Every structure is written in C-alpha cells, then in structure tokens.
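Every protein chain but one is kept in place in this view of the complex.
Each chain carries a letter (A and B) given by its place in the written order, and its residues are counted from 1.
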Amino acid sequence: MRPLLEIKNLHVRFRVFEGELKVLNGVDMVIDEGEKVGLVGETGCGKTTTVKSVLRVLPTPPARISAGEIIYRGKDILKMKPGEIQSLRRGEISAIFQDPLTALNPVFTVGHQLYDVVKYSSKDRDGKYLSREGIRARSIAVLKETGMPDSERILSNYPVQLSGGMRQRICISEALSVAARLLMADEPTTSLDVTIQDQVLRLLAKLVEEKNISIILITHTLGIVRELTDRVYVMYAGNIVETAKTEELFNNPLHPYTRGLMSAIPKLTGEGIAKGIKGRIPNYLNPPAGCRFHPRCEHKMSICSKERPSFFTTGDNHRVACFLYQR
Amino acid sequence: MGKYIVLRLLQTLFVLFGLSILIFFIARVVPGDPARVALGSLATKEQVQELREEMHLDKPLFVQYYFWFRSILRGDLGKSLYTRRPVTTDLKEFMPATLELMLFSFFMSLIIGQVMGVLAGYFGNSWFDNLFRVLSYIGIATPAFAMAIFSLLIFSYVLNFAPAVGRLSLGVRSPHQITGFFILDSLITGQFSIAWKALRHVLLPAASLAVANIAQEGRITRSSIVENLQKDYITAHIVYGIPTRSIIFKYLLKPSLIPTVSIMGLDFACLIANAFLVEVVFMWPGFSRYGVTAMLNKDLNAIVAVVLVIGVAYSVVNVIVDIVVSFLDPRIRLQKGGG
Partner (left out) sequence: MSKKEVLIAALSRGRYSFSKGWYKFSRNPLSVLGLIIIFLVILAAVLAPYITPYPEQAGPFTNFREASLPPSLTHLSGTDSMGRDIFTRVIFGYRFSLMLAVVVLGLSIPPGVILGLIAGYYQRTWIEIAIMRVTDVFLSVPPLVLALAITVMLSPNLFNQMIAISFMWWTWYCRLVYTMTTSLCQEDFVHEAELTGAGKAHILLREILPNCIAPILTKMTLDMGLVIIVGASLSFIGLGVQPPKPGLGTMVADGAKRLPAEWWTAIFPALAIVIIILAFNLAGDGLRDMFAVEEV
C-alpha cells in the first residue's frame, strides 16, 4: 500500500543578509494512512519549516526549496499547480499552529473566520458552495465536536475575548473542516496551560481515531509523543536522525542525540539532575560538514565530519542516521 | 460604546472651553491698542474711546471674557475690525471655499495614497515599492507652500495644464450659490462648463495639500501591510484554503488600515492649518486666507473666531476618528468599554 505522504530529501534554504541559511538538509519522512506520527526536536531544528513546505506556505522570497520531493498520494506537491494545491488545502491536508492567538485574525469574529473556512471547503462537484444556513450548521457541528461549550454564542466573539483553550479549539475546528486525510499539529499545546494541554491532546487523539486521519504531531516534549503516537521521527538541525516505532524508540534509543534527549528527561525517582547535551545547535549559515551533530557527539569518528550518514536499518523498521550503526 | 462617546464629547467640550480661554487671553495681550489699530491713525481720540467702550476694552480681562463668552453662546462672534461685518457672515462666505479644497484634497489623498500604499506593501521591495518609498520621502519633506510653488511653476506655467489663480478665471461668473461649493452648485444648475472650469482650478491647490498626506498615509499603510503579511494569521488563512482575493481585500486590509485611519483624521484636521499657505499662493478666497489676513491685521474678533472654529473642527474630527478606529479594531473597544 502506498504511503499517504512521502518527503524525500527535502532541502530548504533561507536568504538572509549575511548569506543563506541551510535550514533543511535532506529531510526524509514517510507517513501511512491512518498513522499517528510524532516529530520531535529542539526549537529551531526545522520542524515548522517542514510543515510549511508540505502546504507550500513558505514565504518564498526569502525561502526556497532547493531540492527534494514531497509525494502526496503519488503526486509531487512541489510540482503541483496553484489550483491543485488550493484543493489540497481545502479538502485533504491541514495544520494547527502553536499559538492560537496569533493564528486567528484579531479584527474579525471567530465565527466569521470559521464560516469562511467552511464555505470554501464545501465546494461540491458542481462548483457550488453551501448555503448560509448550511455553513452555519456545519460550523456549529464541527465546533461541538471539539467539545466547545455553548458553540453558538462563542462564534460571535473576537479572539481576544476567548481563553487559550477555546482559541485552540477554534483552530482545530478550522483544521478539521478541511483535513480529510492529514493533519499536521505544530506544537499545539505549547502555549496552553498544563490542564488544558491534556484536554486538547485527548481531543486530538479522539478525533484522529474517529475519522481515521493521519496526524503528524510536532513537539519538543517527549512525554506527549510517548502517549499518543505510533511512530516517532527525531529531528536535529534540519535532518531526521532516527525513526522507529514509539515503544521501540523509548526502549532502545540508538542515535547519540536521541539518547541525550532521553537522558535529559528528569526522573521522578530522583536520580539526580539530568546531564544534558553539551554544545548548542549549529549555525545554519555555516553548518558543520558531514553529520551536523558531530561537534556535540561523544562518539564521533573521522568519517562523521566528512560525510553525511544515510539511514541504517536495525530491527523492526528502526532507522538511524549514524555511522556507529553502519554494517 | 455609547458611554465611550459621551465621555469623549464631554472631554472635548472641556478642552474647547480651555482653548477659548487660552486664545482669548493671548489675543487680548497684544501690545498696542486694538481699537486704535482698527480705526487707523486718522481717527480721533473720541472715536477710539467710543470703540474701546463698545468692545469692553476698558474693563478687566475676566469681564471681557465673560461678555465674549455670553455672546458666543448666542451665536455672535463679534464684528471683524477689518471687514466691519459680523464675523459669522465672513465665515459663512469663506468657509465653503476652504471646505471644498479640503474635501478634494482628502479624497485625493485617500484614493491615491491608499492604493499606492497597498500596492507598495503587497509587492514589497519591487521597483514600484522602491519608487514609492523614495517619492514619499520627498513628499513628506516638502512643506505645503513649497509644494504649491513647485506645482504652480511646473503644471501651470510650464505645462499650462491647470490655471493658477482663484476658483474661477476672471470673467467667468460664479454659479448660483446653493451649497457654496462651486463644483456642486454648477453641476446642480446644469452649467457643466463652469463645473469643469472650477474643477481645473481646484486641482492644483488640492494636490499641493494632498501630497504630504499621500506620502505619509501611504507609507503607514505600506509598512502596515508589509508587517501584517508576515503575521501568522495570514499564513493560517492560506493554509485553510481561503482564496487570495479574500485574503488581500478583507483579512489583510482591515487590520492594516487601522493605523492609517488615525493619521488620516489628524491629517484632515491639519488640512485647515496647511490650507493657510496654499490659499495664499493660489489666491484661493477661503477661510484660512481670511484667518491669515485677520492675523496680519490684528483683527481680534476674527482671530479668536478662526482659532476657535479650527479647534472645534480638529476636536470633532479626532473624536470621529477615535470612534471609527475603535469600530475597526475590536480590541480597543473591548478593553475600554466592558471589562
């Protein structure tokens, strides 16, 4: 069965005053239908850029996709015409962003924005949109699904009048109206209170199960990933460094970076302060040659600074981009 | 919302009251004898004394203010020492000319300025944008009277594109006065050739006034659009499939106009002040030129009346702008009103 989404060797560069930032350095990801995938990495490692590339909303004057393919259901998104991409956005793929306050237009009511999203995604085969009542009904329905109390009254409010959790639910409704197959959730709970975080995550999990949508859950919190995903991709400085089934990754992390991340989680059993990973994320203007992690790696070998490692497979579909595991 | 308006109006009234005191006392502090100045050096002492008593100039300042304030409330702004007519008559005669000029200028700056600003912002860093930015710098740096001089020279004398002086050329009869707006009046009475001539006459003065505003407002719109284009919600709108047309003209435009609207109100009110200079250069018989003449002639009543009218207009416009802005940006409304 062909995968739903396949990102192959994606390279993205950003033009800045001093030169070019080589943000994505050959990202490879595969998502199957109905799969729940986690994408983990530090802030600034390129997760959001990857998401934006899939939906082709990278700001293309400073950014450019210099190489790679993004194959969705057999067709390369990067080669699609604007009309095709627009229909993807309106019916198949969507995203939820980190900060719901900035993701909503402050001078329009949330209802206005949601109605528009529902309207444009409701174009049927004859090219006609739903009627006003139809749009309203569908908006309220999708809002109710997200567990929003008092949906009708909420719609006439402005984003600034709602709490963080409610705003995120609006965004989720918007995304759900258009995402029939793939949802990319970019750190959806980072800017919310801890209690709301839990609610929103459970909501996402429930909706994804019910509608059989694939989801890419992006986060820098390992705990979330462990609970909610089937497979995890670990990203560092514009590369995927390791991927495995969730359980397998947590039981048997292979890449030195992943191991560093795992050991950095504070343990409630009180085994002392976590060690952390020495060094800092690289400068994207002049990134390290070869494996981008090698300056911080305790096990680095001479080949690591010369060649970029490709994936080496061990065990059950457990792949690591590290020369340590080269056969 | 209603509470907010009432509060602002009360505030405005208070400020206008303060303004009236300020300008009144400034006017009365003039060295020299206003009655003497009005009558000229040939007048006799008795005539001067008579005028002084008539104007209550012999009484203490506070009493003078009281008399003056009382007559204001009755709608009597006093007599102009220069034209010898009630000031209100003078105002009624000259106001429409200046209003016509201001309205024309305002619409020019609205249409040209905003369109250019939006285009420059949306196509940031294109040749159009760079050209716009250079031109707007120059536009802001040119005072209105300099603009008037430049345009007079280039468009009127060199290119002979538009006439130089007055509202209508000599020998052309002014249309029957209904609103006082020459263009409207002549359109209403069907004298299209006069309307066209009046239009050509108002073009250069209105443009001279408008240039600085086009430059300033256009720049603000431009930078507002550039800033908002990068906002997350625009990305979100694109992601959720909203068509580009909708995004530009609705979701981008509304938040971007907010900073501009405040300035537009301020600029419109400042048009009254800048009209002073342009009216002088183009010999436009307007309220502001009347004001300048009054000041140069130390025509007390007229000066006080002119400043007060300007103050009222300015304050009213500011209140309107505040209301419009709070309507456009719900965040302001919600933070001020309820809570």
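As a convention for this text, a contact is a pair of C-beta atoms (placed from the backbone, for glycine too) under 8 Å apart; a residue touches a chain by one contact, two chains touch by 3 or more.
Please read all numbers here as calculations on a predicted model, not as lab measurements.
Chemist: Missing chain touches which shown chains?
Modeler: Hidden chain contacts in the full assembly come out as B.
Chemist: So which of B:A120, B:I242, B:I303 or B:V321 would be touching the chain we can't see?
Modeler: Considering all chains, including the one not shown, the answer is B:I303.
Chemist: Of B:I140, B:L253 or B:L328, which one is in contact with the hidden chain?
Modeler: Candidates B:I140, B:L253 or B:L328; residue touching the omitted chain: B:I140.
Chemist: By the contact criterion defined above, which parts of subunit B meet the unshown chain? Give residue numbers in ascending order.
Modeler: Residues 11, 14-16, 18-19, 22-23, 26-27, 29-31, 137-138, 140-146, 149-150, 152-153, 157-158, 269-270, 272-274, 276-277, 280-281, 291-292, 295-296, 298, 303, 307, 310-311, 314-315 of subunit B touch the chain that is not shown.
Note that in this section only the chains that are shown with their structure count from here on.
Chemist: Sort out for me which residues of subunit B touch subunit A in the complex.
Modeler: Touch residues, subunit B against subunit A: 125, 230-233, 235-243, 246, 251, 254-255, 258, 328-331, 334.
Chemist: What residues on subunit A touch subunit B, complex-wise?
Modeler: Interface residues on the subunit A side: 52, 55, 57, 59, 61, 86, 89-91, 94-95, 97, 99, 102-108, 113, 116-117, 120-121, 158, 160-161, 171, 174-175, 177-178.
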